[in-house]
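Only one protein chain is missing; all other protein chains are in place.
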Amino acid sequence: MCDKKYTPADFKSDQEIRWCPGCGDHAIIASVQRAMAEINIPKEDWAVISGIGCSSRFPYYMNTYGFHTIHGRAAAIATGVKCANSKLKVIQISGDGDATAIGGNHFIHALRRNIDLTMLLFNNKIYGLTKGQYSPTSEYGKKTKTSPYGTFEKPFKPLQLALGAQARFIARSIDTSINLTKDIIIEANKHKGTSLVEILQNCVIYNDGAHKYVTDRENARDRQIILKHGKPMLFGKNNDKGLILNSKGKLTVVEIGKHGVKLSDILVHDAHCLDPHIHWLLTNMEAPALPVALGVIRSVEDNAYNEELEKQIVNVKQSSKIKCMNDLLHQGDTWEVK
Amino acid sequence: MCDKKYTPADFKSDQEIRWCPGCGDHAIIASVQRAMAEINIPKEDWAVISGIGCSSRFPYYMNTYGFHTIHGRAAAIATGVKCANSKLKVIQISGDGDATAIGGNHFIHALRRNIDLTMLLFNNKIYGLTKGQYSPTSEYGKKTKTSPYGTFEKPFKPLQLALGAQARFIARSIDTSINLTKDIIIEANKHKGTSLVEILQNCVIYNDGAHKYVTDRENARDRQIILKHGKPMLFGKNNDKGLILNSKGKLTVVEIGKHGVKLSDILVHDAHCLDPHIHWLLTNMEAPALPVALGVIRSVEDNAYNEELEKQIVNVKQSSKIKCMNDLLHQGDTWEVK
Amino acid sequence: MSSQKEIIKMDEVVIRFSGDSGDGMQLTGTQFSDTSALFGNEVSTFPDYPAEIRAPQGTVGGVSGFQVHFGRKEILTPGDYCDVLVAMNPAALKANLQWVKPTGTIIVNIDSFDEKNIKKAGYTADPLEDNENWSYKLVKANITNMTKETLKDSGLDQKSIVRSKNMFALGIVYWMFDRPLDHTIEFLDKKFGKIPEIAEANKKVLKAGFDFAHNIQALAYHYEINPAHIEKGTYRNITGNKATAWGLMAAAEKANLPLFCGSYPITPATEILQELALRRDLGVKTMQAEDEIAGICTAIGASYVGNIGVTTTSGPGLALKSEAINLAVITELPLVIVDVQRGGPSTGLPTKTEQSDLNQALFGRNGESPMPIVAASTSGNCFKFAYEATRIALEHMTPVILLTDGYLANGAQPWRIPSMEDLPSITPPIVSSDEKDYLPYKRDAKTLVRKWAVPGTKGLEHRIGGLEKLDGKGSISYIPENHELMCEYRRDKIQLISNNIPEQEIFGDKDGGEILVIGWGGTYGHLSTAVSELREEGKNVSLAQFNYINPLPKNTKDIFSRFKKHIVFELNLGQFVNYLRNEQPEFNYLQYNKVQGLPFTIEEIKNRINDLLKEK
Partner (left out) sequence: MSSQKEIIKMDEVVIRFSGDSGDGMQLTGTQFSDTSALFGNEVSTFPDYPAEIRAPQGTVGGVSGFQVHFGRKEILTPGDYCDVLVAMNPAALKANLQWVKPTGTIIVNIDSFDEKNIKKAGYTADPLEDNENWSYKLVKANITNMTKETLKDSGLDQKSIVRSKNMFALGIVYWMFDRPLDHTIEFLDKKFGKIPEIAEANKKVLKAGFDFAHNIQALAYHYEINPAHIEKGTYRNITGNKATAWGLMAAAEKANLPLFCGSYPITPATEILQELALRRDLGVKTMQAEDEIAGICTAIGASYVGNIGVTTTSGPGLALKSEAINLAVITELPLVIVDVQRGGPSTGLPTKTEQSDLNQALFGRNGESPMPIVAASTSGNCFKFAYEATRIALEHMTPVILLTDGYLANGAQPWRIPSMEDLPSITPPIVSSDEKDYLPYKRDAKTLVRKWAVPGTKGLEHRIGGLEKLDGKGSISYIPENHELMCEYRRDKIQLISNNIPEQEIFGDKDGGEILVIGWGGTYGHLSTAVSELREEGKNVSLAQFNYINPLPKNTKDIFSRFKKHIVFELNLGQFVNYLRNEQPEFNYLQYNKVQGLPFTIEEIKNRINDLLKEK
C-alpha cells in the first residue's frame, strides 16, 4: 500500500494503443489498470513482462516498468525478475502462442517451481501478430493460413496443462468481463506463487467469435459458471442450476427443485483444496453438457520458489563463516610464499 | 511380421556397452530387445531415436537404425521421422532431464499431437551423464551438486504432465521388471499414437536407491499395483488389497474380506476410458498411503497425427487438379509473351 | 475509349498508391501491376505496410502503400521516386511526398482532407493550400463523393459503397496510362462471384474513375508506355516467398524425394510455410511446429529417413536453430534452411528488409562448422536458388542455408515459368540393400560425400549421432587425429562444392576495367540498374552480384583481379566485405553500407560510384 491513491488512468502510458479496434486486449488492459489502482502499491514496484505477439505489446501501454522481451520467453525472464528482486510485483503477459507453443517449457516450469508471478494468458486461439495461423489452443480441424485443409491436432487446455505441471493457482476469465478479470487479478496478486489466469480473448481480425459460444451475452449465464471459494457451484439465468459429483465421480448438472435436488446437494467450491482432483474436473468441463468454469478454480497455499531461495540464503549466511570474498579467497588450503 | 524369427540377440550391436555396472539401463535394453524379438517386424523397420544423456546412448547398442541426436530434442526429431515415413516403428529414448527439462516442450507437444511413437522415459530422477545434478523429477529438498543446500522445487510427475498434455497412452514400469517392461512396450507398439512409458530407473552412481521404496523386493507387492485392463485393481502379497473410489471421489485402499469388502467392490481397470479422470487419480497415487501404479494406465484409441496427415494428402490429391509441378507452375493467372 | 487529349511516350513510370491500411491499396496496386504485366511491360513492385495488424486510422503510422514500376525496358527495382502518387488521405500525402519526383503528378482524394484527418496526419494546416512552390501537378479528385454518387442507386450500405473508392482511383490511373480494364473486371467478377451486387458496384466505380479522368481539365495528357522486349515464354506474377516454396518443391520432384517442411511462423518468412501447406496435392508434408527448434528438428528427422527436410525462418529463428543445424552438419544429412532476412538485432524491425544475417549464417554455430550458403537476388530467382540450395544439400549431403530477405520475399515480379524438364538433374547418393560393404562415413574420393542409407533399407542398419565419429565406420571416436581429420573432411567437402556450381558472371566488362561493384543477394535490382545507368553515361563500371556465397565460385579471384577498384555494397555494416577480406585477401575492398530497413536507392549507389570515379 502507499500514500497516494491511484486511479486506473495513472497506469496509462503516453504511447498510442495500436491494437485493432474491437480487439479483446483493450478490455483486458482496462481490467489490469483497475486492479492496479485498487491494489494501490507504489507504481514503480510493478514490472510488466511480456513475450512477443499482439497481446505482448501490453507493457508499452502501461505506465509502469515494462519489458517487451522475445517470443516465448516471458515466463523465464519474469522468473529472473522475481527471483532477483522479490519486492517487485510481476505481471507476465503472453498470448496462447507465446505461452503454450514456443514458450511451453517455461510455462510448465514456472508453474512447477511456483515463482510468485501473475501470469495472464491471452487466449485468442490464434497467432494474431503473424496474421492468422493456428495455435496449440485452436480447435481440432481449424482452417487457417498454415492449415488450409484443417488441422489434425487436439488442442491444449491451458489450465489442464497447468495442473499437469503442478499449478497451485489457476483461474479463468473473459476479456469483456472487466470486473471479473479485475477481481481475479487482485486475488492472483495476493496469492504467493504462480497465478495463472487464462483470459478468453477475442481477435476480431483473425478469429472473430472463437469464444462466442461461451461469451454470447444471451446465453452467458447458462454457459458460464463463476466459481467462488466457499460458495455452492450455481449458475444459470435463474441461478438454479448446479453441479454435483455423480456416482462415477464425474461432474453433472442438476436443477434445484427438480428430482428433489436441494441447494445443499450442490457442490461447494473449495479452491484451497490441496488435492487438485475437483479442480481438474472443473477445467475439463466443456459445452454444451457442462458450463465453462470462470473465476478462481484453484488457489492453494505453498511456498514460492523465490521466497525459499531467500530463506535459504538467510539460513546459510547464519551458519557460514564466510562473510565476504576475502573470507572465501582464504578459506581452506592455502600457503604462504615469503 | 516377417519371415525371419528374431531373437533378442539379433538386436545387439557390435558396440561395447558403456553404462556403469549395475545401472538400470542394462535391464531396460534387455526388455526392449526382447520386445522387438516378440514383435518380429523386419529389423530395418525400427528407428531408435534418442536425445543426450546416459540413457540416450541407447541407440548405439541396438542393431537397428538409430540416431543419437541432441539434448532435449529426441521427441521433435522422432516426430519428423514418423511423419516423414510412417512405415517405420519409432522408439524414442529420453532421460528425465532430456524429456522434462530441456525437452519439456517437445514432450508435451508430441503427446498432444499424438504422433505414433513409443516414448521411453528413463526416470532416474537425476542428471547422470553430467555427473549428478537434480532434475525436474528429483524430490523436493534433494541435495545435489547444483543444490548443495537442497532444492525447493516440487517435482513433475511425468505421467501427470502427460495427461495435462492430453496423452492417450501412459504406462509405468521398473527397470528390473524386465517382463513387465517388455509387455508394456509390446502394447505401446500396437497403440497408434504417442505411447509414453515411464521407467523407474536406478542410477547406481548418482542417485542410488531413488526408487527403492517402491522397488524394494520384500515389499514390492504391497507398494506396487500392476494394472491390467478389464481386471480388478488388486495388489498386495496375497493379492487381497484393492482400490475403490470413495464418496469424495478419491482412490482408497481396502482389504477384501475386511469390513465386508468383496472382490466385486474393487474398481475394474478401464485403460480405454476416454475420460482420463480415473487415470489421473492413478498417476497421483503416492506411497505410503497408496501403491504406485504400474502397467498400462491409459490407452485410448485416437487418430495419430501422422495418419491424419497422410489421409489429408490422399484426400486433397483426389480433389485437386494439380498433379505435378508443371501443373502448379501454370495454374492461375499466366500470360504468354511471343 | 480513346481520348482527344495529348499522348506522351515514356520508357518507364513509377506509381505509388497510398492510403489508410483499410483503403485497399495493396489490391489496387496489384491490379495495376498485373494489368501492366499482361499488357507486356516489365514490372517491379514494392508493398509497404505498417507493422501493426490494424494501425490507427488516418495516421502516418497507418499508411499502406504499394509502388509499381513498369516500362518498356528492363525494370529491376520498384524505383526510388515516383512519377505519380495517389494519396487517399492527408497521412498518405505526408508519408510519401518526399518520394515524389519534382515533375510528378499527385492525385489526392480531396474529400478526405478535412480538419480532423489533416490533424491526424500531423499537419498543422491543409497541405494543399499555400503550396505555390510545389512543382508537382496536383489533381484534386472528389473520390469519395463521386463514388457515393455513382452508387447511390445500388442499394448497398454506405460502408460497402465507400469501400469501393479504391476502384475509382484505379480507374483514373488506368486512363492516365491507357490501360484496358478487362483484367480487373474479370478479377472482380471472380472475387465477388458470390455477391454479384458488390462485383457490379466495383466495376461501375472503376469505369466512373476512368471516365472522370477522361473528362476533367486537370489531366491534360495521358501516357503511352509500350510493351517491353521480353523473353518469349509463359509468365506469371510471383512473390519471393512463393517462388522459394515452389523452388523447393520443384527440386523435390526432380530428385524424386518427398518434401517435408517443419517450421514456426515468423515474419517475413511465414508465407513459405503457408504456400507449402497448400500443396498436399503434390504430397508435400508441412508441420507447424511448437517452436523453431522443433521446426528444424522435425526436418532433420525427415531427412534422416530419406525426405528432403526443409525449415523456413527469419533471423531470430535462425539463431534458435543454430544448435540443431550443427547436428545436420556433423551427421552430414541433407537439409535446407531458408532464412528470410529482416532488420535486426533481436526483434529489431521485423517487417523491414536487411542483409545482416550473413555472419550468423556463416559463423553462428559452435565448433568448426562449415556450411554452404546460397542467396537469391530477385523475387523470381528465389525459385532458382531454392532449387539450387536443395540440389546442393542432396548431392553433397549437407545442410544448406538459403538467404533471401524481406524485400525479395514480399516483392512480386513477372516471372517466366521454367519447364521442369529444363531444370538440372538432382542425384542424391542414396544406396539400396544391394550396396556392398556399406559404411556410413565412407566418402567419395572426389567430392568427399558420404552415402545415404535410409532407415527401412534392409541390411544397412547403422547408428549416427552428434558425437565425433570414426572415419568410415561412423561409430563414436575420441581419437585426436580422427577428430582433426573429420573437421578437415567436413571443411574440404564444402569447398569442393565449387566444382558443382557455375562460375561467377560479370555484368559489364568481362575483361576488366576501372571499378567493380560487388553485391550479393537481394540488392541486385538496384545495383544493376545503377550500374547500367552509369554505363549508359559512359562510365567504366561493372557489377559482380553473388548468389553462391559459400563456397564462392572458383573464378572469383580471377574476376576480381581484372579490376582496379572493388567496392562492396550491402544492407548491413559490412559482413560480406569482411568475408571477402578473408576469402580473397589480395584485394583492397571499399565498402558502402546502409542499415535502414530499406533497399538502396539507385541515386545513392550512383552518387557513391561517381564519387569513386572522381577520386581517380
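Chains: A, B and C, in written order; residue numbering restarts at 1 for each.
The rule is short, and it goes like this: a contact is a pair of C-beta atoms (placed from the backbone, for glycine too) under 8 Å apart; a residue touches a chain by one contact, two chains touch by 3 or more.
Computed from a prediction, not measured in an experiment: that's the story for all the values here.
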Where the missing chain makes contact, among the chains that are shown: A, B, C
Touch with the omitted chain, as defined above, among A:21, A:80, A:209 or A:257: A:80
Contacting the left-out chain in the complete assembly, out of C:349, C:439, C:470 or C:590: C:349
Candidates A:69, A:201 or A:284 - the one touching the absent chain: A:69
Missing-partner contacts on chain A, residue numbers: 13, 15, 42-45, 47, 49, 52, 59-60, 62-70, 73, 76-85, 87-88, 105-106, 109, 309, 312-313, 315-317, 320, 322-326, 328-330, 332-338
Residues of chain C (touch criterion as defined above) contacting the omitted chain: 51, 61, 314-316, 318-320, 322-323, 326-327, 329-331, 343-350, 352, 354, 356-357, 359-360, 362-369, 465-468, 478, 480-481, 483-484, 487-488, 490-491, 572-573, 578, 581-582, 585, 594-598
Interface with the undisplayed chain - residues on chain B: 16, 18-21, 23, 52, 54, 70-72, 101-102, 104, 127-131, 133-134, 136, 145-149, 205
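By definition in this document, only the chains that are shown with their structure count from here on.
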Intercentroid distance (Cα basis), chain C paired with chain B, Å: 45
Centroid spacing, where centroids are CA-atom means, of chain A and chain C in whole angstrom: 40
Chain C: positions in contact with at least two other chains: 280, 290-291
Contacts with two or more other chains, residues of chain B listed in rising order: 105, 109, 309, 312, 315-316
